[in-house]
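Then we have chain A:
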Amino acid sequence: MNIIELLFGTLSVLAIFSALMLVTSKNPVYSVLWLIVTFFAISGHYILLNAQFLAIVNIIVYAGAIMVLFLFVIMLMNLNKETEPQKNRWLKLAGAVAGGCLLLVLVAALKDVDSKKPENFALLNGGNTGLIKNLGKELFTTYVVPFEISSVLFLSAMIGAVVLGKKEKQNEAAH
Partner candidate 1 sequence: MQLTNRAKPVDRQPMTFLESLYLWNILKGMLITFSHLFKRKATIKYPEQKRSFSKVFRGLHVLNRDAEGRENCTACGLCAVACPAEAITMEAAERLPGEEHLYREEKYAVKYEINMLRCIFCGLCEEACPKDAIYLSQTFAPANYGRKGFIYSKDELLIPHPVNDKEAYQKALGEKASSN
Partner candidate 2 sequence: MIAFFLILIPLATGLLSFLIKEEKTAKAFALLSSLATLAVSLLGLTLMKTGNYLHFSAPWMSSLGSSFTLQLDGAGQVLCLLTAVAYPLVLLGTWQATYKNAQQFFGLMLLAQAGMMGVFLAADALLFYFFWELALIPMYFLSSIWGGERRIPVTFKFFIYTFAGSLLMLTGIIYLQAQTADQSFSIASFYNLELSGKEQSWIFWLFFVAFAIKMPVFPLHTWQPDTYEQAPTATTMILSGVMVKMGLLGLIRWLMPVLPLASFQWGDRVMIFAIIGIVYASLIAIRQNDLKRLIAYSSIAHIGLMCAALFAENNSGTQGVMIQLFNHGINIIGLWIIVEIIERRYGTRKISELGGLAQQAPVMTIFFVIIALANIALPLTNGFAGEFLMFNGLLQAKSNFAVAYTVVAGLGIILAAVYTLNMIRNTFYGEAVVLRAPVTDLKLNETIALSLIVILILWLGIYPQSMLDLTEQFSREWMNKIDVSHLFRK
Partner candidate 3 sequence: MYLLAIDLWFILEKAILIASIIGLSFFIAMYTTLAERKVAGWMQDRHGPNRAGPFGIFQPLADGGKLFFKEEIIPLAANRSLFLLGPGLAMITSLVTSTVIPWGAPVVTANGTIPLQVADVDMGILIVFSVVSIGVYGIMIGGWASNNKFSLIAAIRGASQMVSYELPMGLALIAVLFTTGSLKMSEIVASQAANGWHVIYQPLGFIIFFICALAECNRTPFDLPEAENELNFGYHQEYSSMKLGFYLFAEYINMFVSSAVISTLYFGGYDIPFVNEAAWGLQPWLLSAISFGVLMAKIAFFLFVFIWIRWTIPRFRYDQLMNLGWKKLIPLALVNMIITMAVMLWLKK
C-alpha cells in the first residue's frame, strides 16, 4: 500500500462518512458543516487526480460561497432548533433501503467495467490537463461559446434575486 492508496482510502472514508452525517444530522447547521467536510474530501480527491484548478475552485465556489449562503440562510431563519418533527421510522428505513437498492443496482450494472485493463485506470498525480493553463486555453478556445452563454445564467440568477428578494410596495401598504 503506497501513500497514494492510503490517501485515497482516507479521503474516501472521510467523504462517505461526512456525507452520511450530512444526511443524518438533526441540526441543519451540523449538516452544513459536514457537507463542507465532504467538499474538502472531494477537493482532496481532485488534488490526488492532479486536477488542481478544480480542487481550488471547488473550495472557493462550494465551500467558500455556496455553503456560506446556506449557513447564512439557516442562521437567519434560526433553524438551530430541531424543528423537523420525528418522521415515521419506517419511512426512513424505506428510504434508506430504496437508496441501498439503487446503489446495488447501479454498482451491479457497472461492475462489468473491466478494472484489469490498463486503459481503465484513472491517472493519479500526473498529466497536466488539470492545470489552469491547459484548462484556460481550452476554455477560451473550444468552449468559449458556452462560457459566454453561461453569463446568461448568472444574469438570470441575478434578476431572480432581485425579483424574489425585493419587497413589494403593495405588501408594505397592506401591513
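As a convention for this text, a residue touches a chain if its C-beta (ideal position, glycine included) is under 8 Å from a C-beta of that chain, and two chains touch if they have at least 3 such contacts; residues count from 1.
Criterion applied: all candidates are chains of the complex that A comes from, given by their letters.
In this text, all values refer to a predicted model and were calculated from it rather than measured experimentally.
Interface remark: chain A makes contact in this complex with candidate 3 (options 1, 2 or 3, touch as defined above). Partner candidate 3 is touched in their complex by these residues of chain A: 2-3, 6, 29, 33, 36, 52-53, 56-57, 59-60, 63-65, 68-69, 71-72, 75-76, 80, 131-133.
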